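This is the structure I want to talk about, given as structure tokens.
Only one protein chain is missing; all other protein chains are in place.
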Amino acid sequence: MANYIVGLFHEPDSALAAAGKVKAAGLGTPELLSPIPIEGVEEVLGKKKSAIKRFTFFGAIIGASSGFLLAAVTAVLYLHPTGGRPIITFPPFLIITYELTILFGIVATVLGFLISARLPAIRERIYVPESAVDKFAVAVACDDGDHSRRAETILRDAGADEVRAEEVQAAAQAATEQSG
Amino acid sequence: MNIFERFTRGWQKYRRPGYYEKFDYAWTMTVDLDRCTGCEACVTACQAENNIPIVGDKDIAKGRQMQWIRIERYWQGEYPNAKLSFIPMLCQHCDAAPCETVCPVSATYHNQDGLNTQVYNRCIGTRSCAVYCPYEVRYFNYRDHHWDAPLEQQLNPDVTVREKGVMEKCTFCIQRIRMAKDNAKDDGRRRVRDGEVQPACVQTCPAEALVFGDRQDPQSKVSKKMNDPRAYRVLDELNTHSSVVYLKKVDADG
Amino acid sequence: MHKRESHNDMSTIDRRDFLKLVGAGSVGAGAGFMLAEVNKHPVEYLIPYAVPPEEFSAGIATWYNSVCSMCPAGCGITVRTREGRAKKIEGNPSHPVNQGRLCALGQAGLQVLYNPDRLTAPSVRAGDRGASSFTQITWNDGLARVGERLTGLHEKGQGSRICFLSEGVRGHLGNLLELFMEQLGSERLMHYDFAHPQTLYAANKRFFGEDSLPYYDLENTRFLLSFGADYLGRWISPVHHSLGFGRSRQSGHDHRGRFVQIEPRMSVSGAAADEWIPAKPGTEGILALGMAHQIVSQGGYTGDDQGEWAAVLEQYSSDRVADQTGVAADTITRLADAFANTRPSLAIGGGAAANGSNGVDTLMAVSALNYLAGNIGKAGGMLFNPPPAFGSTSQSRQASYQAMTEFAEDARQGKIDVLIINGANPVFSLPAAGAFAEALAEIPFIVSLSSFMDETTAMADLILPSHTYLESWGDDVPEPGIGFPVGAISQPVVSPLYNTRATGDIILALGQQMGFEAVLPWATTENFLKACWQKIHARGATTEAADDFDSFWRSILQAGVWGENVQNANRSFVIDQGVVNDIGVEAAEFSGSSDAYPFVLHPYLSNALYDGRAANLPWMQELPDPMTSIVYGSWVEMNPITAEELGVSEGDLVKVESPHGEITVPVFVYPAIMPDVIAMPIGQGHADFGRYASNRGSNPISIFAPQIEPKSGSLAWGATRVKLQVTGQRVDLLKISGESRELGRNIIQTTSAWEGATEHAQIDSIPISVVSS
Partner (left out) sequence: MDKLQYADVNRDVVRSLVETGRGYYTTLAIAIAVTLICFFFPWFYQLFYGIGAAGNNHPAVWGTYLASFIFWIGLSHSGTLLSCVLHITNSEWRKAMYRSAEAMTLFSLMVAATMVLVHLGRPWFVHWTLPYPNQMELWPNFKSPLLFDVMAVTTYLTGSTIFIYMGSIPDFAAVRDRTRGWRHHMYVLLSLGWRGTDTQWHRLNWAYTFLAVLIIPLAVSVHSIVSWDFALSIVPALHQTIYAPYFVVGAIYSGTAGIVTVMFVLRKYMKFEQYITQVHFDNLGKLLLALSLIWTYINILEVFTGWYSGTSSEHEAMKFKMFGYYAVLYWEMILFCAFLPLVLISKRFRTSFLPMLILSIAINIGMYTERFLIVGTSLSRQYLPDAWGLYVPSLVEISILIGTLGMFTTMFLIFVKIFPSVSIYEVKETMDKPEKKQSEGGAAWQTTS
């Protein structure tokens, strides 16, 4: 159970500025919820690292080796000489290798994305439905009233159209009820 | 033998072109074009031996004839100097067969006897082998063929009847080769004697234009025929290494 | 081995009855689903025997030697049977005629046996004549009906009102027919085959005084001149000729035979020849005499009667002959010189050349050529055959076209009461068939012993269907022989499929009914044959030195062939002076004026369908014609120039009109035919001959002029002129070949050098050369 102070902005720059102020105020790193990706987030909230490239890389490596092995091992298991070619022969097997490299790379990238983006969402988290339309929300997790007040002040000062407190479960439920 | 040695040995083995170190037999047919009269006896003999269906006039009109061995005819010159030559065309059982590599399910492959085999049960009917074959000797079952009763009683029980959607072609009468090998084994011989096995077309050829045998045996009739200076392969430039060797027609005036 | 004897065991239970019984049993045992399935697919058993013969074992083939009856060449065959069913016909390696080889037609014999359109039981006409409606009866009833008629006539002494019209039947069965007809008191035993080389017999009779065909030694000849004889196609004994051709061509001889073909339309033999020379139709004999003139005038002939020959041949100077034949004079002299100087050489004649209005003269001219070049009685030339060892009836009984017309006339005048037809199909294979069918209509009672419904059988009142040759007993002497007496026994290879009987058995049964037991005491053909062969055995001159008859019989059945140790092939021959003076060929006469009918119709026997008798075999229908690759139909061949003049191309329908009829056929543009000649294959155009043959193509015989070759009485089937009328319609010609030109692709490679392995072998014998990967 977590409480959030959510500030809704109508354009991304002020939301980003507000988020920067929240962070600077030592209220932790707020979450930005937006209808479009916001440019310059990393300058304000710090660099984000992603493991996706590793997934892609190792996926492709595994794909390459399993591709060649699939072709070579099955050819040896099922010995059918064709066309005067060797049983293990490179040009065609490299094509199989190539395709499987890409297939595994794609699948691994997706896995990496899902894992690193915490999808599919299993736990309830803060969600602001307006942010899917045209609002840029800054959600600050606040454990106590003091934090909440400070966050609210910062957000209002930054020019938020609306600031409200949300409880995660409640918020999620509300969203569900409203839409469902 | 440690794993590494086993691996390297296996590697060398499987990297050998054509895989086989040596064929058990290298069945070969020679066709003497100077003898061939184009009488088409081989065509009917093949049809009788291998249960090749009668496709009927409607299918022939669509160009779906089935003749594992067919006679091709080529005219040269114009009247009154027109000449006609015949050439029997059948599966060449190429050692470097283009049709074998293309089959996605390995329904056609090269066996230890040097035969290009077609596994009907495995065939899924992509027909790509027929495209890749430059000799156009693969025939496809465009439908289920039937024999008007009681013609089916004549079907050779040693040869299967192919269903629709399956590619088929000359087998060098593999059933006869099998029989000859079995007989040789029963007699305690290691190898089939030259002339002991003949495909139906060779057996019936009235002009004795066709000769069949094992070219690995230097004493066999085919080996001798292959050493004839007239020997050549059709479409040799395609590097198919075919097992059917033609002997040039003699043009005595040319 | 006597293969069929133990077969009598199952005569008590018919095979199909047995199957029905077993089928019924399994229906009773099955559940409802099974009942439905069984009804859908009646139970059939892989092994059709209730009590199998002793040599039978499932899964292992049994081979029976017999004789091919598809054409009169008389090749020996070996039939492979499995589980009591014939699976494949192969050549009998011990038979000297075909030596293990067989032509397409011989292979297709299985489809005669297993033809779906076979007549399965005796039947009697139910409706009008020719309406093809018959009701089945029993054999006893059927035989009684014939017997009644025959007895009636026989008792009245009117046996001569009975006629037996048969296809060519050789061997002892021919004797049996003769005996039977003799007992009836009828002389009217006629054999009729369209393709019978009647003019050749007549010419040989005149020239050599021989009643049988000589042996043409193609194998050893070095120069063959063929005047229209399609020796590799369907002329006399194609398989044997092919063997000879192949061996003469390439067999490690120090020579390679040279083959020259003279004919207006290139045949299979013309394609195989080194040189194909088109000569005007009907002038082949003149050409032969032109060559003879060249030989004699160049001193190539040194006999005592040189002068007489020179006198006879005087008018055949090469220039004049060149004028008449359309063959260049220098070609004539060149060929004549080559013919005389290349020994041994051989000239043969046949086909349309031998069946023009001057057929016999043409063949006499060809014989003269052989005589002058000294090819008579020499290896590689023409050898005389000894008289057949037995049953030499067929040739003497062979009815000429003249005899057939006389017979038709008799029938029209009501002189014939009963006609028994055995296999022959004159309604199809006679020109002006309508008239012949009308004549048949005048005959009160026609019995057909045919295995198939055909145009003639459709006219019958009673059908007593006979076995096919693979179900019946018989024997045969190949004609022409191969230089020494040979006989072969034809034995049943499968038990009869249907409720049919062998021709011999029918004759014997009739004989019994009519009280001819004294002369025809045998119950079955098999007994009759054995009795006949006992006499041959008693002669003792056999290669099988067997003591008792039974082992002799078994051994010839096993071998499929029997020969006598008699060699008289090289009998000397002295020509009669009358014959020399008889030599002379007039240009052939044609029916129809050349103005109204500008084209000469050049008919030829179809490679697959022979004279039409094989048109009901699906394999033969689907066998591409060697020269055109056409299947399933008729066509008319014409020169590209002719086609251009007419404005037609392949597939255009033209009306081929002779003074005696017209047919409409598609055009095939044929590169090797003379421009004023059109050619058509014989064999298609059946009206009523089973599902595969009926209403397919056209029958050129129907437009032939009913012209008689005067010296033999045979039909001059090459003597018709026609005109062509473009109809404007077209059809797709069913043919296998796409483009029949090589287009410089060097698919069929040729070489001018053929002797000596001086060059390096060009073919490696290593199975796999390295293929990079």
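As written, the chain order gives the labels A, B and C, with residue 1 at the start of each chain.
We adopt the following convention: a residue touches a chain if its C-beta (ideal position, glycine included) is under 8 Å from a C-beta of that chain, and two chains touch if they have at least 3 such contacts.
As the structure is a computational prediction, the values presented were derived from the model and not from experiment.
*Asks:* Write down which of B:Q76, B:S106, B:T160 or B:N183 is the residue touching the left-out chain.
*Replies:* Hidden-chain contact among the options goes to B:S106.
*Asks:* Considering the whole complex, which of B:F23, B:Y74 or B:Y246 touches the chain not shown?
*Replies:* B:Y74
*Asks:* Among the options C:S94, C:S132, C:N220 or C:S740, which residue touches the chain absent from this view?
*Replies:* Per the contact definition at the top, the residue touching the missing chain is C:S740.
*Asks:* Which chain B residues would touch the chain omitted from the figure, given the whole complex?
*Replies:* Against the missing chain, chain B presents residues 59, 62-65, 72-74, 89, 98, 101-106, 122-128, 130-132, 134-136, 139-144, 164-167, 235, 238.
*Asks:* Spell out, residue by residue, where the missing chain touches chain A.
*Replies:* Residue positions of chain A that touch the missing chain: 8, 10-13, 31-38, 41-42, 45, 48, 50, 52-53, 56, 60, 70-71, 74-75, 77-78, 80, 82-83, 85, 89, 92-93, 95-96, 98-100, 102-103, 105-107, 109-110, 112-114, 116-122, 125-127, 129-135, 161-162, 175, 178-180.
*Asks:* Going by the touch rule given at the top, which residues of chain C touch the chain that is not shown?
*Replies:* Touching the missing chain: residues 737-745, 747.
Here is the rule we use: only the chains that are shown with their structure count from here on.
*Asks:* Report the inter-centroid distance (CA atoms only) between chain A and chain B in whole Å.
*Replies:* So the centre of chain A lies 62 Å away from the centre of chain B.
*Asks:* Approximately how many whole Å separate the CA-defined centres of chain A and chain C?
*Replies:* Computed value for the inter-centroid distance: 89 Å.
*Asks:* Hey, what residues on chain A touch two or more of the other chains?
*Replies:* Correct list: 83-86, 89.
*Asks:* Can you pull out the residues of chain B that are in contact with at least two other chains?
*Replies:* In chain B, the residues touching two or more other chains are 15, 17-18, 20, 95-96, 241.
*Asks:* Would you pull the chain A residues touching chain B in the complex into a rising list?
*Replies:* 75-76, 78-89, 92
*Asks:* Going by the contact rule set out above, which residues of chain B touch chain C in the complex?
*Replies:* Per the touch definition, chain B meets chain C at residues 15, 17-18, 20, 22-23, 26, 32-35, 37-41, 43-45, 47-49, 54-57, 60-61, 65, 67, 70-80, 82-87, 95-96, 114, 148-151, 153-157, 200, 203-209, 215-216, 218, 223, 226-235, 239, 241, 245-254.
*Asks:* For the complex, give me every residue of chain C touching chain B.
*Replies:* 82-83, 85-91, 98, 100-108, 110-111, 113-116, 232-233, 238-239, 242-243, 245-247, 249-250, 256, 258, 266, 268-269, 271-272, 274-276, 278, 497, 607-608, 618-624, 626-627, 629, 631-633, 639-641, 671-675, 691, 732, 734, 736-737, 740-742, 747-754, 757-763, 765, 767-773
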